[in-house]
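Every protein chain of the complex appears in place save one, which is left out.
Here is chain A:
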Amino acid sequence: MATRSRTHVVVFLAPAVLVYTAVMIWPLFNTLRLALYTAGEEGRVFVGLANFATLFGDPRWSGAFWNALGNNFWFFFIHMLVQNPIGIVLAAILSHPRLRFAALYRSAIFIPTILSFVIVGFAWKLILSPIWGIAPSMLDAVGLKSLFAPWLGREGSALTTLALISVWQFVGIPMMLIYAALLSIPEEILEAGEIDGITGWAAFWRIKLPLILPSIGIISILTFVGNFNAFDLIYAAQGALAGPDFSTDILGTFLYRTFFGFQLQLGDPHMGSAIATAMFAIILAGVCVYLFAIQTRMRRYQF
């Protein structure tokens, strides 16, 4: 028995491993490798960690990097603070057995998720436009015109506005995941709780919420990875320069400008790869924290 050949394992794994290596692992490691080179007089020159020394040591590069990273954290913070709680509340409401038209609400809230970033960015830019937008005229209709400001054009509000647009677009995802988790809670547990006198909101807080915590954890990590890889919405709404004054510049747009170049600036794939490597490290660290520190503890709640 012990000597039985295991070649079939290799054969069955081979296609997936080969395809995954060709399209994911190899490009990933090649990017990491590219970050260790720079363009010299005669082609590519190995420089070790010099690109990283520039990225973190040169005040100009590091200033741009920390600005982008800080903006990224703010972008993530708004999502965690607004998108996920709203998603949970919506899911809780939708899973209420006596709610009518639940399917309609569910689709309506989920639809923006399937829209293209370009459409979302462009549509919101028009809605919020101080010149032709409907936002100023709607506020005017209720006498609150004074509250309107060109939010996307101001340093102080542009990033938050974009984060909220992204929340609007993606709130359907946590809602769907939590909704599925809520539906999977066995009726017996809730009935047992009812016998002990736990109903309504108390049932949600003390029975349902602990049981959906693993889903919330998954959503948090998906939000983290999604936000730190974000690029499209900022690029569609504010362009690669992530204006005003780099206040909406996140790691994705910073990487894009550096790697591909911008206007008269020629692209620098080596510095770009260094930024991509830093992004990879940040996301990897975040995922590790979740996997080892949070998820291992979460299992205790499961039955």
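Assume a residue touches a chain if its C-beta (ideal position, glycine included) is under 8 Å from a C-beta of that chain, and two chains touch if they have at least 3 such contacts; residues count from 1.
As a working rule, contacts and distances are computed from a predicted model.
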item: From "Probable sugar-binding periplasmic protein", "Molybdopterin synthase subunit MoaD", "Chemotaxis protein CheA" or "Cation/acetate symporter ActP", the hidden chain's UniProt protein name; value: "Probable sugar-binding periplasmic protein"
item: Residue in contact with the excluded chain [from A:Phe246, A:Phe259 or A:Tyr290]; value: A:Phe246
item: Where the missing chain touches chain A, by residue; value: 60, 125, 128-132, 136, 149-155, 238-239, 241, 243-246, 262-266, 268
